[in-house]
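Omission of a single protein chain aside, the complex is shown with its protein chains in their original locations.
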Amino acid sequence: MVSTVWQNPVLLIVVPLGLAFFTPIIGLIRKELVKYIPILGMLFNLTLSLFLLPKVLDNPIIVSLSGWKPPFAINLFVGPVGILFSILISLVGLLTAIYGINYIKKGAVEKYHMLFLLLLTGATGIVLTGDIFNLFVFFEILCISSYALVAYNQDKNGIEAATKYLIQGSLGSAFILLGIGFLYGLFGTLNMADIARNITTVDSPALFIAMALFITGFGVEAAIFPLNAWLPDAHSSAPSTISAILSGIAIHIGIYAIFRVLYTLFGFNSIFTVLAVIGIVTLLIGEMSAFRQENIKRVLAYSSMGQMGLIIFALSIGTVDGISGGLFQIITHTLSKSLLFLCVGYMVYSTNSMELSSLNGLGKRMPLISLLFTIGVFSLIGLPPFIGFPSKLSIILAGLKTGETLFLILIVLMLLATVIEGVYFFRIIQILYFKEPDKEERFKTPFTLLFPVIILGLLIVAIGIYPGLLQEILDRSAEIFWDKLSYIKIVFGG
Amino acid sequence: MDFLYHNIHFIGAFGLMFIGLYMIAVKKNLIKKIIGLGFVETGINLFLIIIGYIKNGTAPIFSKAGLDPARMVDPVPQALVLTAIVINVAILALALGLAIRLYGHYKTLNVEKIRGLKW
Amino acid sequence: MIFITLLIIIMLIGAIVSCILKDLLSAVIVGGAVSLIAAILFYYLQAPDVAMAEASIGAALTTAIFVFAINKTKRLEENEENN
Partner (left out) sequence: MKKIISFVLLVIIFIGIYFAVSQIPYGKDKMSVSKHYLNNGVKENGASNIVTSVVLNYRGFDTLGELTILFIGAIGLGVVLFGFETKGKDIKSPSLILNAGSTFLFPFILLFGIYIFIHGHLSPGGGFQGGAVIASGFLISYLGYPKKRISEKGIHIVESLGGTLFILIGLLGLLLGGYFLSNILPKGTVNTLVSGGIIPLLYVLIGIKVGAELAGIIYKLME
C-alpha cells in the first residue's frame, strides 16, 4: 500500500495546499526561499499529472476521501479531462512562477506567492472533484485569491477592478450556493453522480431554476456575455503574471464548471442552443470591443472575452467532435494568452506604459520577445503552423458536421469575428515592427523572464505542427466528459 | 393566512435575500452594498437550514440515551452552513479592506463618483 | 410558531431599516441585530452548532470588522446618493 500512496491523485490538491500553509514558517527562516515554493508545488503537480495521464485514459480513477465509499463521502473523479486541465494548470503555473521570481519585487511578496499557489490549487481542486459542494468550496478558493491578487499593485485601477470583481463574483458564488441548496432539497445528496442518477425523478421548474442559478454563478467567472463587466478591468489592472493566470486558467475553470454541471447533472439539450448563441454574441462583443482599445492589456483582456465565447460555442455544439474542439481551443488559448500576457508584462515593465503608442518599434529593441509575441498572436488568430490553426479548424468542422442552419450562420459569424481579431492584432504587429522606435538602445531580458516565454512559444509551434499528438487524448477526454451514464457507472463501480 | 403560516420560514430566508440583492443593485454606497452582500449570504444560510428541518425534530446530537435517529434533523445542511458562514466572513473582510483602500484613493465611497466603476 | 413569525418579521423589518438608514454605523449595528435574530432562528430550527457560529462569527465579529472599517472611512452616506 505504501508504494502506491505517492501516486494517489489527492496529492495533487493536498501537497500544494500543505506547501502554502507551511510558507509563513519558511518565510521566517529565509525570506528568499518563499518565491521558490510555488515552483516546487507546481513541479510536483506536473510530474504527477503527467504520470497519471496514461492511466486515466483507460480507466478514470475514483478516489474516495475519509475512508467511505461514494456517495457517503466526498470523492474525486480523476478522468482525462481533469488530468488534462491539471497538466495545463501546473504547466502554466510553473512557467508563471518562474517568471514571477524576478518580476514581483514590490509589495507583500511572500503573500503574493502564497496566494498564487492557493489560486492554482483551487483550480486543480475544481477540475478533480466529484462533489458539488466541494466544487463550490474550491471555486471560492480560486475566486477569493484572485480578488486579492487583482488588487496586488494597489493602484487606483487595481483596487477598483478588484472591488468590482469581488461584488460580482461573490454574488455569483451566492447564486451557486442557492442552486446547491435547491439540488440538496430535491435529492438529499451532494455527490454529482448520485444527483445525476436521480435527476429524472423530479419535475422541471425547480431543476430549471437550479440550472439557471448554476449557469449565472459560474458564468460570472467564465465571463459569459451579460456577466462579464469585471473582466477587462480585472485582467488589465492585475500584475501581468496574474493576468496570465486569470486569462489562461481561471476563466477556463469557470467554463469547465458550467459544462461539468450541465453535462453530468442536467443533460438538458435545449439549453445548449441558447448557450451556443450566447457564445457567439460574447465572441463578437469581445472582439469588437478589443478593436477600439488603446491599452495593450485591455486589448488582450477583451480578446480573452472573445475567445471564451468561441469555447462556449464549441462546447455547446453538443457532439463529441465539438467538445474535443472546445478542449483543443482551451489549450490553445491557455498557451497563447499566457504567452502574450507574459510578453506584454515585460514590455510594460521596460517601457513603463501600457499605451499602444509606446510600443513603437519594439521589434528592434527587444527582438526575441517581439517574435514570441507575434507567435502568440498568430496562434490566436488561427494561422498555420501554430496551435490555433488545428483547434479552430476542428471547431469549424464539428459545427459543419451537425448540418444545422443555425450552426452554419453562427460559424459565419465566428469567421467574421476572426477577421476582426486579425485586423486589430495585425495593427499591433505593425506598431511593433514597422514604426520607428523612439530610442535605439536594446533591452536586456533576464533569463528567468525569457525561459517561460520561450517554452510556451516552443509548445505552441510544436503542437501546431503535430496536432495528432494531442488529438487522440482530446477525443478520449471528450467522450468521457460528455457521457453521463458512464460517469455514474464509474463512480459507483460495476 | 394559511399560506403565510406554512411558508413563513421561506419568506424570512428569501425576504432577507431580496433585501440584500436590492441593496446591492440600488445603493450607491459601497459599505451599504457590502452589508447587502452579508444579508444575501445569511438568507441563503437560513434557506439551507430550513431545507434540512423536520417538524418536531431534535438536533442531531446523541447527547443522552434514547434519542431516535429517525426524528433528528438533517446534519448535512448544518455542516454546509458552517462552511458558508466562514467563507462569508472571509469575503466580507476582504471587501472591507478593499473599501478602505478605495476610500484612501478617492475620499468617497459613492460608486458613481469613482471613475471606472460601472455597476 | 407565533414567536417565530414575530422574529422573522422583526428580522425583515431590521433589514429594511438597515437599508434605509443614512448613518452607516447604525445600519451596521442593525445588520448585526439581523444576524443575531437569524442565529436565534437557527437555534429554533434545531441547528445549535450553526446558531453558535452565526452568533459568534456572523453577529459579533463581522459587526466589529464593519465598525473598524467605518472608523477608517466615512460614517454618513452622502445625501445625493439616495435620489
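We call the chains A, B and C, going by the order they appear; numbering starts again at 1 in every chain.
The criterion applied here is as follows: contacts are C-beta pairs under 8 Å (C-beta built on N, C-alpha and C of every residue); 3 or more make two chains touch, one makes a residue touch a chain.
Predicted, not measured: the structure shown is a model, and the values here were computed from it.
Undergrad: Among the chains in view, which touch the chain not shown?
TA: For the complete complex, the undisplayed chain touches A, B, C.
Undergrad: Any idea which of A:F51, A:W68, A:F426 or A:Y466 touches the chain not displayed?
TA: Touches the omitted chain: A:W68.
Undergrad: Please identify which residue in A:F85, A:Y99, A:Y112 or A:F425 touches the non-displayed chain.
TA: A:Y112
Undergrad: Considering the whole complex, not just the chains shown, which residues of subunit C touch the missing one?
TA: 47-49, 51-53, 56-57, 60-61, 64-65, 68-69, 71-72
Undergrad: Applying the definition given at the start, please give the residues of subunit B touching the unseen chain.
TA: The list for subunit B reads 6-7, 9-10, 14, 18, 21-22, 25-26, 50-55, 59-63, 69-70, 72, 74-76, 78-80, 82-83, 85-87, 89-91, 93-94, 96-98, 100-101, 104.
Undergrad: Even though one chain is hidden, which residues of subunit A still touch it in the full complex?
TA: Where subunit A meets the chain not shown: residues 1-2, 5, 8, 10, 14, 17-18, 20-25, 27-28, 63-68, 71-74, 107-108, 111-112, 114-115, 118, 121-122, 125, 133-134, 137-138, 140-141, 144-145, 147-149, 151-152, 154, 159, 162, 182, 185-191, 194, 202-203, 205-206, 208-210, 212.
What we mean here is this: only the chains that are shown with their structure count from here on.
Undergrad: When the C-alpha atoms of subunit B and subunit C are each averaged to a single point, how far apart are the two points in Å?
TA: 10
Undergrad: Could you state the distance in Å from the CA-based centre of subunit A to that of subunit C?
TA: 37
Undergrad: What whole-Å value do you get for the distance between subunit A and subunit B if each is reduced to the mean of its CA atoms?
TA: Chain centroid spacing, subunit A to subunit B, equals 29 Å.
Undergrad: Two or more other chains touching the same residue: where does that happen in subunit C?
TA: There are none in subunit C.
Undergrad: Quick one: which residues in subunit B touch 2 or more of the other chains?
TA: Where subunit B meets two or more other chains at a single residue, that happens at 99.
Undergrad: Show me the residue ranges of subunit B that touch subunit A in the complex, using the header's touch definition.
TA: 17, 21, 24, 30, 33, 37, 40-41, 44, 47-48, 51, 74, 76-77, 80, 83-84, 87, 90-91, 94-95, 98-99, 101-102, 105-106, 114-119
Undergrad: Touching subunit B in the complex: which residues of subunit A?
TA: 133, 137, 140, 144, 147-148, 151, 154, 156-157, 159-164, 166-167, 170-171, 173-174, 177-178, 180-181, 184-185, 188, 190, 229, 233
Undergrad: In their shared complex, at which residues does subunit C touch subunit B?
TA: That would be residues 1, 4-5, 8, 11-12, 15-16, 18-19, 24, 27-28, 31, 34-35, 38, 41-42, 45-50, 53-54, 57-58, 61-62, 65-66, 68-70, 72-74, 77-78, 81-82 of subunit C.
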